[in-house]
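This view holds just a subset of the chains, kept in their places.
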Amino acid sequence: MSLNVYLSGEIHTDWRAEIMAACDGLDVTFDAPVTDHGASDDCGVAIMGAEPDKFWHDNKGAKLNAIRTRKGIAEADVVVVRFGEKYRQWNAAFDAGYAAALGKSVIVMHGPDHQHALKEVDAAALAVTETPQQVAQILRYVLTGALPG
Amino acid sequence: MSLNVYLSGEIHTDWRAEIMAACDGLDVTFDAPVTDHGASDDCGVAIMGAEPDKFWHDNKGAKLNAIRTRKGIAEADVVVVRFGEKYRQWNAAFDAGYAAALGKSVIVMHGPDHQHALKEVDAAALAVTETPQQVAQILRYVLTGALPG
């Protein structure tokens, strides 16, 4: 068994790298959105021309990013959605809903402060975690049956 | 033509009633989540027994509410998602993603302050609005071809 895993959500800490490092040796393929905040915001106008209205500036970019996100989620067996400490992160919740509707196995990762606000997202998940290590342990268990320690 | 419309999102203002009133005479059926905040939070334990751990208290309730939400979105032709001024509202974004993945026509409603943070949600929508009147005008146009004024 091998797994395709899409790592959605927060882009300001190195949680993706931590999961990947902790999955060393496993038969997992990881995908993720573009995590360069500036490029992600401006990609649409950079390629297809400037927009004076911020709404359309953002709209052009968000649609380009959607090409990658849709592909990543559609190909994934497991979608990990990380909610960080900052920002609204509505796109993370959107991805979680999108993945749930497609029947993907969803793993949510967030701190205890967000527990109540994320209860609907957590209820659609097969695992609710707090750390990259837990996510990696889950992927290792799913693939090999091995538990930590 | 008739439309089933699911009204997702913010539950602390009367935007649903405003849309419904402004759609008077149209062949529209509206559904919505339970909008009694207390009942929505406690429904799981009220029916299936108390949980000492808040996580499971919330989990039991969120799953009950999911029975209604899934049905409402699955039956909908149009899903309207309202983001208000307060709270995280991750469940609204989750519903938007869920509806988008099912190919539903999504209408988003939010104020200009949330424009940048909601760009991915807006990019998946067929209309981005600010007021209940605009949503009602859209439904009226879709059903009858009549424009305001």
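First chain written, first letter: the chains are A and B, and each begins at residue 1.
Here is the rule we go by: a contact is a pair of C-beta atoms (placed from the backbone, for glycine too) under 8 Å apart; a residue touches a chain by one contact, two chains touch by 3 or more.
Everything quoted here is computed from the prediction, not taken from an experiment.
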(message) Assuming the complex is a homo-oligomer with 2 chains given explicitly, what is its full copy count?
(response) 8
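Here is the rule we go by: only the chains that are shown with their structure count from here on.
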(request) Measure off the straight-line distance from the CA centroid of subunit A to the CA centroid of subunit B, and report it in whole Å. (result) 23
(request) Name, in rising order, each residue of subunit A that touches subunit B in their complex. (result) 54-55, 58-59, 61-63, 65-66, 69, 83, 87-102, 114-124, 128
